[in-house]
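As you look at this complex, bear in mind that one protein chain is not there, while each of the others sits in place.
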Amino acid sequence: MPLTGQEVAEHNSRESCWVIVHGKAYDVTEFLPEHPGGPKIILKYAGKDATEEYEPIHPPDTLDKYLEKSKHLGEVDMGTVKQEDKEFDPNEEARQDRIARMPILEQCYNLMDFEAVARNVMKKTAWGYYSSGADDEITMRENHTAFHKIWFRPRILVDVEKVDFSTTMLGTKCDMPFYVTATALGKLGHHEGEVLLTKAAKKHNVVQMIPTLASCSFDEIMDAAEGDQVQWMQLYVNKDREITKKIVQHAESRGCRGLFITVDAPQLGRREKDMRSKFTDVGTNVQSGAATDNSQGAARAISSFIDPALSWKDIPWFKSITKMPLILKGVQRVEDVIRAVEAGVQGVVLSNHGGRQLDFARSGVEVLAEVMPVLRERGWEDRIEVYIDGGVRRATDIIKALCLGAKGVGIGRPFLYAMSSYGLPGVDRAMQLLKDEMEMNMRLIGCSSVDQLKPTLIDTRGLHMHTTSVPVDNLGMAIYDPLVNPREKAKL
Amino acid sequence: MPLTGQEVAEHNSRESCWVIVHGKAYDVTEFLPEHPGGPKIILKYAGKDATEEYEPIHPPDTLDKYLEKSKHLGEVDMGTVKQEDKEFDPNEEARQDRIARMPILEQCYNLMDFEAVARNVMKKTAWGYYSSGADDEITMRENHTAFHKIWFRPRILVDVEKVDFSTTMLGTKCDMPFYVTATALGKLGHHEGEVLLTKAAKKHNVVQMIPTLASCSFDEIMDAAEGDQVQWMQLYVNKDREITKKIVQHAESRGCRGLFITVDAPQLGRREKDMRSKFTDVGTNVQSGAATDNSQGAARAISSFIDPALSWKDIPWFKSITKMPLILKGVQRVEDVIRAVEAGVQGVVLSNHGGRQLDFARSGVEVLAEVMPVLRERGWEDRIEVYIDGGVRRATDIIKALCLGAKGVGIGRPFLYAMSSYGLPGVDRAMQLLKDEMEMNMRLIGCSSVDQLKPTLIDTRGLHMHTTSVPVDNLGMAIYDPLVNPREKAKL
Amino acid sequence: MPLTGQEVAEHNSRESCWVIVHGKAYDVTEFLPEHPGGPKIILKYAGKDATEEYEPIHPPDTLDKYLEKSKHLGEVDMGTVKQEDKEFDPNEEARQDRIARMPILEQCYNLMDFEAVARNVMKKTAWGYYSSGADDEITMRENHTAFHKIWFRPRILVDVEKVDFSTTMLGTKCDMPFYVTATALGKLGHHEGEVLLTKAAKKHNVVQMIPTLASCSFDEIMDAAEGDQVQWMQLYVNKDREITKKIVQHAESRGCRGLFITVDAPQLGRREKDMRSKFTDVGTNVQSGAATDNSQGAARAISSFIDPALSWKDIPWFKSITKMPLILKGVQRVEDVIRAVEAGVQGVVLSNHGGRQLDFARSGVEVLAEVMPVLRERGWEDRIEVYIDGGVRRATDIIKALCLGAKGVGIGRPFLYAMSSYGLPGVDRAMQLLKDEMEMNMRLIGCSSVDQLKPTLIDTRGLHMHTTSVPVDNLGMAIYDPLVNPREKAKL
Partner (left out) sequence: MPLTGQEVAEHNSRESCWVIVHGKAYDVTEFLPEHPGGPKIILKYAGKDATEEYEPIHPPDTLDKYLEKSKHLGEVDMGTVKQEDKEFDPNEEARQDRIARMPILEQCYNLMDFEAVARNVMKKTAWGYYSSGADDEITMRENHTAFHKIWFRPRILVDVEKVDFSTTMLGTKCDMPFYVTATALGKLGHHEGEVLLTKAAKKHNVVQMIPTLASCSFDEIMDAAEGDQVQWMQLYVNKDREITKKIVQHAESRGCRGLFITVDAPQLGRREKDMRSKFTDVGTNVQSGAATDNSQGAARAISSFIDPALSWKDIPWFKSITKMPLILKGVQRVEDVIRAVEAGVQGVVLSNHGGRQLDFARSGVEVLAEVMPVLRERGWEDRIEVYIDGGVRRATDIIKALCLGAKGVGIGRPFLYAMSSYGLPGVDRAMQLLKDEMEMNMRLIGCSSVDQLKPTLIDTRGLHMHTTSVPVDNLGMAIYDPLVNPREKAKL
């Protein structure tokens, strides 16, 4: 016999805390201090139906995985659960109006356009989560800006009638030299979540990297792949190496073709824009490790699934448990790339986690320019595949990275924004736009295939400078009358 | 007996598509997939009078050249053609008001002023076509900005009473060291089109380069020349070399004195501002080669008149079919200038196509600073004439280029804007302003003739840096109270 | 028998000037020309009660110290003192409203946030005094901006489960590598003044440096310390060395553990923002030494407690009068650090006085990058402790300084703003936020203790450049139509 709403409602305290998810009740009293997002957010729903907030940020297998069976209390007669009146929310109404007036998809001409639309139509908290970065978000912005410091030295009079920008990554042939990189909580943007990206990747024959912190379960995402579609796995290493081993071996058995171990996140970053957007209500689990008011609880909780003690010593163990290629994701200086080669991994991703971890970490493409000459000097450029991610928005960004020596680039947020705005057609168009840009720009740089992309085709002299201007002379600026163009005659 | 409007109106579909241009009907059904601008734009006028949209973007000989005679259906009794009611367009009304209040010509004191007026008085789509550039338009803007990184080291106490800034380009004596470079679709800005520029060039004794994509026909533009006026020809190389040969030899026979082969446009660039300004309706022919929704049709169509397979191998052939000097227009790095010398061409134009092709291509003047020292080191500086174009707006820009070693500079958009705003008097004044600026600045730099312009007169140390500032510290900026000047006393 | 208000009121001129402070009358006629803030501000209160303006900027022992006993006229019957009607002040009313709507403390996520709140809730004059800098305030702003020119080269795969960012400064173990540096006039921000900072420093086990120009008396601040809490003393050297000696030896006897001699302020700076904010009324004592209208009086007055003749020759004398470690505060170039080592002092603070003294003085962190390589080259890095202050707002700033070789950093204004906005809980939270940031960023840079922070972890190539951009091309900017994102559909 199902539980009644009244029965559940009595367990509304830290001492006894039940919640309803998808019509079933769960006793999470003991789990409270373990919750990666802190106990507060659960207690807000103590004795109530938490489905709406729970849904987008927990894969469907979460409760099975993390809550022992005895705490699964069974069905609830939802007719007896008191409906809470939703407050009228003028912001939400305005958002619905903006959704009604969204530009048609064909008006998006580049990847930035999707972001512009997404900012208008996404829920504020979801936007806050996707769009935020660490501290002052300086690295997050630098990521794309860094590409602006690289200029082309194009060749002319090269036959570019046929342009082929396919390439091979970790042995997989891809139609374009990018992959869909791992990003968390896809359902915040679209109810289908990551499987939607799986479909888009298939259509354009590019690889998708599956995130540990996906909204869909790992198996759902794998199941969404078709035919010989290739997927990789991104991994946060759990303190309990047995759990990690189980995850890795499961991924391998399901056919994953690459294991990308995140090494730039011993602790998840503080993202103030996200905190300020009130996402703290639902999203602290993935980032507020050391927030002032809950540092003990959450920090411990997180350390259960992201192990800050992960070190070079663990690499041999990974090699012992899987045959998948190992790639270190989040390498940030040449010394560590050399060490990665020596450790025998197959690849590195030069990345700063989309600017969400350490502010003032350099952009992947800047690190790439530091790394490749050293590898070439040692004759090691073929001993490891080097990828970058962060800030890629234009085909020219991709071409620049490949000229420097990258095998491919990861793209994350732009596809999330395209998905959040227009669903699958949005991601499809985003990829098609990249393809159009690739074709044109390969031609314009005078290359008909990616192996022709070489360092001599770019000018990177400005890349390494981190300059700021002398602070503005406000008094001087205030008294200067800017020149103006001729004025129109007055209206009659 | 002329056709009636009704007869034509029946052929209003992809299956049978007739259009009226200048009072004559044409069957373009079979031509639809060949149309460089895609079939859509023609179908919009299927069975109707297309003259108004057709006029500014097709030279008068277009239909003769591209549509076989059997499709020319003859006169239409225009009295029987149904007049379409024009919708009231508030934007057009506002534009007419702005035209009525245009500043008088004498208020334009520099080349930027014409652009300011043109932006106000041109049709939005025409403005969009002229003013747009590739991708983020960063190269387009860099073109002029690059000159700002070059500063003068003027000489003093030189007799500059008489200043002569005439020079010689490809053997032609010119009154000023610039030429009117080739730009497409002149009638978008002024109903007379390119012949208006011919007249202005004559008046100031400078050379005009005739564009392949002119609104006027080649012969109209040649015919507009007077006396011994010199013109050059800009060439997009057609896949069918016989057509190319015919065009080139016709030009030579008409007296053209230079053949500028465009080498920076194996495919015409995507220009998003233009696309967004709705010019797609009429203008996709010249640029949307790979647009997502019509890539097959248009790309094929374009490849018929711009051959992406053009390569160094073609140069000897060009030398075999014409005695005109050959100049490669759109060279972008020193290696290719060297190759051009070795290939025996007479000149190069260091150009990025006005920022309309490859974004992040470097400015012509920056490439010039890379090229000339290498040529001088090899003693090759007299084996080839080096020109630049892009971003030239001030006489100081011209002087800087000449100090670096350019024979002359091409100026395009500024004259289009002057023409679009004020017609021939506008272009005349624009050239006169350049002359005034030239005279003054030659004096101020301490040179009385262009052969005195040398590298020691400029400081180019900042030229090669492509820097961006560290992303702005928004929190820090937000909390800083800028200093202010003394406040006025309060009003009583 | 107490004096009456009438009796005091008669002494309201330069010839005979009495003032009431805390219910007692004082004859300051002879003191007028000696007053560091100039006579004007006292004369404004001649014959009246000056308590409200006197209070926040004079330590309680001021009158005892500086006015001879015979001028202490004793109690006043305050009932007989005429109350002055306060004018209605709309600005003050608006401020009270802003105070009522202050964000809750938990919404402050970083040190800048406190400054944002403080600007809103502080009295304009107090804000003007705290927030102002010298001349164009360019150095003041550069101080923080300089950190933005330093980027990280973080290590990966280092065990950072336990992170310890405690360190030792002048022999004192501190929980975090910063100290509360000396700042003047704490009561302008909070009625408790500097003792509030003492309590916060205790809670977080960091050192407080006691300012000479504190609002609380030195002994009050010492008395506020608890247990073995360590405090240092900042010293302006008095022309009368006997007074200096007394102050220093008193500090040592009270247990001070370091003597920081200010060497960057032979004269206190002109701060125009402060002058303009009308703080001149009450605050000229600490800064307007050479103001045009009172240069003689005030300059002489100030030279009585800040000796512009202080020189290297005085260092041995300081060593002779105290056993406290000597630290020179305000060193600004490597030559003087070397000289400091040779002079046998224990430390230097590379500082420009928070940008309040010499504009265009370089930031402490830039000087640090100049100093440490020279010290290391000489093997002197352990012969002196090097500190910096100025512009520190983020834990990453601290980490950068430590990577370069600093023992610790001083933080001043941010704690004043936190105190002025939220009192002790504000300062507590500010320090806790720094702790959270430190923990996270130490992990993210791959270091588990401060001794691992090394120069190879940062990229300082852009640090030394003091660039400004070429002045803006206003005509060019005005005519450029920026690209825009797709527009929403029109409202119906």
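The first chain written gets the first letter, and so on, giving A, B and C; residue counts start at 1 in each chain.
Here is the rule we use: a residue touches a chain if its C-beta (ideal position, glycine included) is under 8 Å from a C-beta of that chain, and two chains touch if they have at least 3 such contacts.
A quick note: this is a predicted structure, and the numbers were derived from the prediction, not measured.
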Task: Option from B:6, B:96, B:166 or B:432 whose C-beta touches the chain left out - done: B:432
- [ ] Just name the one of C:22, C:65, C:464 or C:489 that touches the chain not displayed here.
- [x] C:464
Task: Absent-chain contact - pick from C:58, C:155, C:187 or C:362 - done: C:362
Task: Listed residues A:161, A:473 or A:488, member touching the removed chain - done: A:473
Open item on the list: Out of B:27, B:53 or B:137, which residue would touch the omitted chain in the full complex?
Closed with: B:137
Task: Residues belonging to chain B that touch the chain removed from view - done: 106-107, 109-110, 136-138, 141-142, 145-146, 148-161, 394, 396, 400, 429, 432-433, 436-437, 439-441, 443-445, 456, 459, 461-463, 465-469, 472, 474-475, 478-479, 485-491
Task: Chain not shown, touching residues in chain A - done: 110, 112-113, 115-116, 119, 131, 136-137, 141, 144-145, 148-149, 272-273, 276, 393, 462, 470, 473, 475-476, 478-481, 483-484, 486
Open item on the list: To test your reading of the contact rule: which positions on chain C touch the chain that is missing from view?
Closed with: 98, 101-103, 107-109, 112-113, 116-117, 120, 135-136, 138, 263-267, 269-270, 272, 275-276, 289-293, 295, 303, 307-312, 314-315, 328, 330-333, 335-336, 357-362, 464-471, 473-476, 482-485
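Quick note on the criterion: only the chains that are shown with their structure count from here on.
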Open item on the list: Based on mean C-alpha positions, which chain is nearest the centroid of every protein C-alpha shown?
Closed with: A
Task: Same vs different contact residues, chain A with chain B, by half of numbers used - done: different
TODO: Indicate the whole-number Å distance between the mean C-alpha point of chain A and the mean C-alpha point of chain C.
DONE: 42
Task: chain B-chain C separation of Cα centroids, rounded to whole Å - done: 59
TODO: Averaged over CA atoms, how far is the centre of chain A from the centre of chain B? Could you give it in whole Å?
DONE: 42
Task: Shared interface positions of chain A, touching two or more other chains - done: 107, 109, 136, 138, 465-469, 474-475, 485
